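Reviewing the structure listed below.
Only one protein chain is missing from this complex, and each of the others stays in its spot.
Labels run A and B following the written order; every chain starts at residue 1.
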Amino acid sequence: MSLIKRNPTQEMTRWSNEFPAFRGLESLRRDMNRIFDEFFRGDVLADETFFGRDWTPAVDVMENNDSYVLKAELPGMNKDDVKITLENNVLTIRGEKKNELEKKEGNFQRVERSYGVFERSFTIPGTIKSNDIDAQYKDGILTLTLPKAEEAKPKLIDVKVK
Amino acid sequence: MLVRYKTFPSLFNEIDELFAPTYPLFNRVRFVEPTRGVQVKDSGDAVNVVVELPGVTKEDVKVTLHDGVLSVVAERKQPELKENEQWVRNEISYGKFERSINLPYPVVAEKIAASHENGMLRITLPKAEEAKPKQISIR
Partner (left out) sequence: MTNGVVKGVHTLVPAVDIVETKNSYIVKLDIPGAAKDKIKAQIEDNSLRVSASIAEYGESGKESEPVKEYRREFALANDVDVNTIDAQYDLGVLTITLNKKVQFLPKEITIN
């Protein structure tokens, strides 16, 4: 595979042209960028990694008043094979879906399901309660709930010099 | 004896160079030379020397007087970065600082007082009796 770092935005646009499933995310991304750009620097829940993996699970991101909710399609996996980390304001979901076909004998006609390593990263747009992130894996869907934190942004803070 | 007051133009010029540049307010990027200013003042009965020594502990300052020359030697220790630490910016210079000042008057060595507070070394050197200003009354 190519190791050239791709432009995520271009990639995203191209992908959403090819795959209808990505269109939703793309338009959401655009909307959220429009809303948040003035307040938060950088992209909002923008996908950061687009290479270095065998397949890409489809992800929906929603925002409601209290939280950001991220749903990833990870069918047929063991939850221990999924790792979720938060670092430097970037949420990363990575894991590996083992190829069960290799173990089987006989000829098969069709391989449509994806296997192998995957990784997706998202930049969190606002302040969240990072200790209260909830992750559930059920029926092949990983649901992450990131509760928003009421960020106290006083106009002026006087720092006391001790 | 009437001692003519010596001025120390060279010293004052140097102070100007150190203090005078007017940087734009709230400059974000400009590198700044450490302003280790030295000021020498004549207060009539004494010579006052002030040396800026931020970040230097009392133990790392040495003041000596020899043959009318006041020497200040100080050392500001380089901070050591621990693991997981990295420089974002390093403008402060560390290491040895040495400055010698030719005193314009004879002073009373036994009465020299020095204090070190808020990164400022202040030395008061009382002038010798013959160097003090005198008013001569006209009869």
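Quick note on the criterion: a contact is a pair of C-beta atoms (placed from the backbone, for glycine too) under 8 Å apart; a residue touches a chain by one contact, two chains touch by 3 or more.
All values reported here derive from a predicted model rather than from experimental measurement.
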{"item": "Candidates A:79, A:98 or A:113 - the one touching the absent chain", "value": "A:79"}
{"item": "Sole residue of B:57, B:71 or B:102 that reaches the chain not shown, by the stated touch rule", "value": "B:57"}
{"item": "Residues in chain B touching the chain absent from view", "value": "19-20, 22-23, 25-28, 30, 32-35, 39, 41, 43, 48, 50, 52-57, 79, 81-82, 84-93, 115, 117-120, 122, 124"}
{"item": "Hidden partner interface residues of chain A, rising order", "value": "40-42, 79, 82-89, 124, 127-128, 130-131, 133-137, 142, 144, 152-153, 155-162"}
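Throughout what follows, only the chains that are shown with their structure count from here on.
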{"item": "Where chain A and chain B are represented by their mean Cα positions, the distance between them in whole Å", "value": "59"}
